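Note that one protein chain of the assembly has been removed; the remaining protein chains are unaltered in position.
For chain A:
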Amino acid sequence: MNRLYDMEPRVMDDEMLKLAVGQQGPQEEAGQLAKQEGIPFKDVLSLQLDFQNILRIDNLWQFESLRKLQLDNNIIEKIEGLENLTHLVWLDLSFNNIEAIEGLDTLVNLEDLSLFNNRISKIDSLDALVKLQVLSLGNNHIGNMMNIIYLRRFKALRTLSLSGNPVAENEDYKMFICAYLPDLVYLDFRRLDDHMKELAEMKHQYSIDELKHRENLMQAQLEDEQARREELEEHKAAFVEQLNGTFLFDSMYAEDMEGSKLSNLPGVGELLETYPSGQPTPQAVHPPRQLQPSLTASFTYKDKFVIICLNIFEYGLKQQEKRKAELETFMECVQEAIQENQEQGKLKIAKFEEKHLLSLNAIREESELSNIETKIVEHSEDITALLNVLMTLEMQLVEQLEETINMFERNIIDLVGLFVENVQSLYPFLEDPLGRHSCLARPWLNSGCTMAQCRDLENHHHEKLLEIAINILEKMVKGEMDEDLPDDLRSLFIDKDTIVNAVGASHDIHLLKIDNREDELVTRVNSWCTHLLDKIHKDEIMRNRKRVKEINQYIDHVQSELDSLEYGDLLD
């Protein structure tokens, strides 16, 4: 603050950093080595840059693994350039000219932050620092008590210093902090005693209770949201999201102007059930069990439609379970096979290693040149043999896995195919054991469980609607219409073509919606399948390559050991 500007501000350039790193790096013998080799910035763990008259933080992007950074006693005005230092645990920016807290959003590992003696007036932008334990904000310009409430979100915060701020002059300062930050242990370098905490809690009990209540509500809301999102994710994984309610039905009518108009016709309302035109109702989940079987006859169009959707939904979830189980078994088996193969490989290598050491020693101790040569030849034969053995093992595993993967591929494609077919109802549902089960268990439902049945239902509804419309038109023509129709509806009943077109348009929109949903389901399930299989194949190839590389590397190493011995002997 009252810094003397007698020295010129310095720039954080490479030279400065190198110097600092060199000075703070290893010493003595290790230091000589370090000097010889140079220390890469990305390996440096701690860096001290105090009293350097730095104005701007810069050039720090290379220090990726830095844990501790000291930039105190400079003339820094803005926190910047620290985005790459994600491993930072300790950051000291005290005695600078910082005015606002910013640029710390990526430092999620930060535990100790010191901003002592700056010009900060507001505590914020610290949300990312979830591990924060020590926060030093003394000698700043913080004036509002409410800043302290912001600190409630840091569950790990134990030490706080705020002395030298305008807030600290408030006579209630200590009590307030004690009350609002009950987990705090040290305030302004002093331990808070329990008695004090109790007093503070009593004093501020009401406001804190209120605050807690609000926080709890928020928390609950967040959790709800989370749970809902997770559920939706799960449904999406089963490709039947939003089929467990009226969503599809509602969306059918959402863009259908004519339909909503027509629903006001006498008779159509009953057909649709009391259906609020145009406005999608909030998703209501009707488990089909709530509906009485005896009511089947009186089911309206909407009810029937929703039941079909629910059936598809349940079926989808079941199929998803099945696919998951299949995948798990497959993965387990593959893992086991690989494990077993690796064990064999390890055993072979261990055996070889013993022999290897012995023969290397033998060669070393052998004095006769001809013997050495024969031994070397023998040993290199051994190495080749090992290579062959390991490669055979690997090839064997590859073959075995290929077979297994192919089997899995067939099965999973079958499963997906069955699912799609059943949803599209290309085959009668009864062929699927699961489907049969559900149909047998609820015979009142076997009227429909597939998209095709949705369409049938829609067609049926369309016919009925058309009938009603034509009836009304006839009535109107005959002048027998005793009810008043809204104007926009009446405008449709000008002639037969118009009304038929309107009803047809509505029908087309509905069918389109159903088709779209079906297409979406089918494409997604198919792409999931392809992706999965691709990944499995790719993983297997990667594994194979890695293993082959590993084996070659090892053989090379062993061979080179032998070779170096040869040269050594030749030199001797």
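Quick note on the criterion: contacts are C-beta pairs under 8 Å (C-beta built on N, C-alpha and C of every residue); 3 or more make two chains touch, one makes a residue touch a chain; residues count from 1.
Assume contacts and distances are computed from a predicted model.
In the listed set "GTP-binding protein", "asparagine synthase (glutamine-hydrolyzing)", "SsDNA endodeoxyribonuclease" or "Dynein regulatory complex subunit 7", the entry agreeing with the UniProt name of the missing subunit chain is "Dynein regulatory complex subunit 7". In the complete complex, the hidden chain is touched by one of A:F63, A:F330 or A:F419, namely A:F330.
Among A:K261, A:H379 or A:R547, the one in contact with the hidden chain is A:R547. The chain omitted from view is touched by exactly one of A:N170, A:N264, A:Q396 or A:T523, namely A:Q396.
The omitted chain makes contact with chain A at the following residues, 26, 29-30, 32-34, 36-37, 39, 43, 329-330, 332-334, 336-338, 342, 345-346, 349, 390, 396, 399-401, 403-404, 407-408, 543, 546-547, 550-551, 553-554, 557.
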